[in-house]
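Below is one structure, written out as C-alpha cells; comments come after it.
Heads up, one of the protein chains got dropped from this complex, but the rest are sitting where they should.
What follows is chain A.
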Amino acid sequence: MKQLSDLLREAKANPPAARYGVDQVVAAGRRRRRRRNGGWAVAAAVAVAVMIGVPQVITRAGGRPPVPAAPAPVTTYTFRGYTVDGYVVKDPFILDVGAVVAGVGRSGAGEKSSVGSLTVYRPGVAPEHPLTGLAAAEPMAGRTAFYRTVDHQKILTWEYAAEAYAELATPEGEVSKADAYRIASRLVMGGGAEPRIALRVGYVPDGYRVMETWSSPGEVTRFVRSMTNIMLAPAASQKALLTNPGRMFNRNGSAPEGEQRFHDQLVIGLYPAGRTREQMPPEPCDEKSCMRVLDDDVSMLIVGGDLPIEEIRKVYESVTVVSDFTDDAGWYPLSAAVPPSARLVVE
C-alpha cells in the first residue's frame, strides 16, 4: 500500500535546473511594483483615450451583428477583442490558414485572467471538435449551435455564417451555458489588426509559406514562453492542415488512425532558454534544429523542422530578433516579418 503523499513527492523529484533565482524574483517584483505605481498615469491616459473613442465604441456596440462583415485580408486577424457583461474576449493572438484564436477572461480581472478561448474558423473549415452525430443545442441568432463536454471543457460551437463555425471552449464549471451563449452572440467579424511579430525572417525555402503565426506581446512582461512563433510549410500542405485543424503540430506519428500527420513544417520561435549563453555548445545547429540563447539570457531563438539542416541553418542565419521585447510597437508587422513569397495565403 503506497501513500499518495509519497507518490506526489516522487512525481516532482528530479526537476530540471531552475531558470530563475532569487535575483530574478526580486527584479520581477520591482518591475511589478513600478508598473503598479505607474498605473494611475496609464489609467488617466486610457480614460482620455476612451473619451476620445466614445463615438466609435458606441457605434460598434450598438450594431449587434450576427451577420458578419466581408472576410478580412489574411494579413490581419478576422476579428478583434470585445467585452460582454463580465467577460472580455481579448484581441486574437493566433492567425493561421484555418482559424483565428483569442483568449477569453473576466472583465476587470486583469490581463492574466483566463476562462477559455474563442476560435473562429474560416468558412468551409471544420471545427477542431467534430460535430458529427451531435444533437443541436438552442440556436445562436437563428443559426445551428452545439454545446457539449469534451476533455473537461465545455465547448459551444455555432455557425456564425453559412458553413463557417466558431468555438468557445471553457473549463468545466467556469462559465455557465447562458454566459457562453452571451459571449458567443457578441462576436463581430472584421476590424482585426495585423499581427506583430518579434522577429523577421530574411530567407525561407522555396515554396514555403506561413501557415500560422502566434504573437502575444502582452505576455512578454511576465513570461517569454512562445511569445512569437511562425510556422511555415509547403503551399501544397495547406489542404492537409485545413482538414486537420488543431492537429497541425502532430508530427510525432501518434495521430489517431485516419488522421494525417502534418509534414514538412518549419517552426521559427522564441522560447524560454532553460540555460545561459555560456552553457550552450559553440555550434548552434544539430541535425534537426538551430538555436541560440539571446542576450537577455532568458529567451532562446529556435529554428527547426522536417528539412535538411543546411536549409534550417540558412533560415536561422537570416532571422533578426527585435532588440526590446517589451516594446511591442517595435515588433514587425506580419507583412514585413517574412519575404513576400512566404506570406500567409488562404486558397
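By our rule, a contact is a pair of C-beta atoms (placed from the backbone, for glycine too) under 8 Å apart; a residue touches a chain by one contact, two chains touch by 3 or more; residues count from 1.
The definition used in the following text is that contacts and distances are computed from a predicted model.
K.L.:
Out of "RNA polymerase sigma-70 factor, sigma-E family", "Monovalent cation/H+ antiporter subunit D family protein", "FMN-binding glutamate synthase family protein" or "Histidine kinase/HSP90-like ATPase domain-containing protein", what name does the UniProt record list for the absent chain?
P.N.:
Protein name of the absent chain (UniProt record): "RNA polymerase sigma-70 factor, sigma-E family".
K.L.:
In the whole complex, not just what's shown, which of A:G81, A:G116 or A:P195 touches the removed chain?
P.N.:
Of the listed residues, the one touching the omitted chain is A:G116.
K.L.:
Per the definition of touch given earlier, which of A:Y87, A:W214 or A:Y316 contacts the omitted chain?
P.N.:
Touching the chain that is not displayed is residue A:W214.
K.L.:
Given that one chain is not shown, which residue among A:A11, A:A135, A:A178 or A:A329 touches it?
P.N.:
The single option touching the absent chain is A:A11.
K.L.:
With respect to the chain omitted from the figure, which of A:V25, A:A136, A:A236 or A:V345 is a touching residue?
P.N.:
Once the missing chain is taken into account, the touching residue is A:V25.
K.L.:
Touching the missing chain, which residues of chain A?
P.N.:
Interface residues of chain A facing the absent chain: 1-5, 7-16, 18-22, 24-26, 28-33, 36, 93-94, 101-104, 112-119, 152, 169, 171-174, 214, 216, 222-223, 225-226, 229, 246-247, 249-252, 267, 269, 271-272, 274-275, 289, 291, 300, 302, 304.
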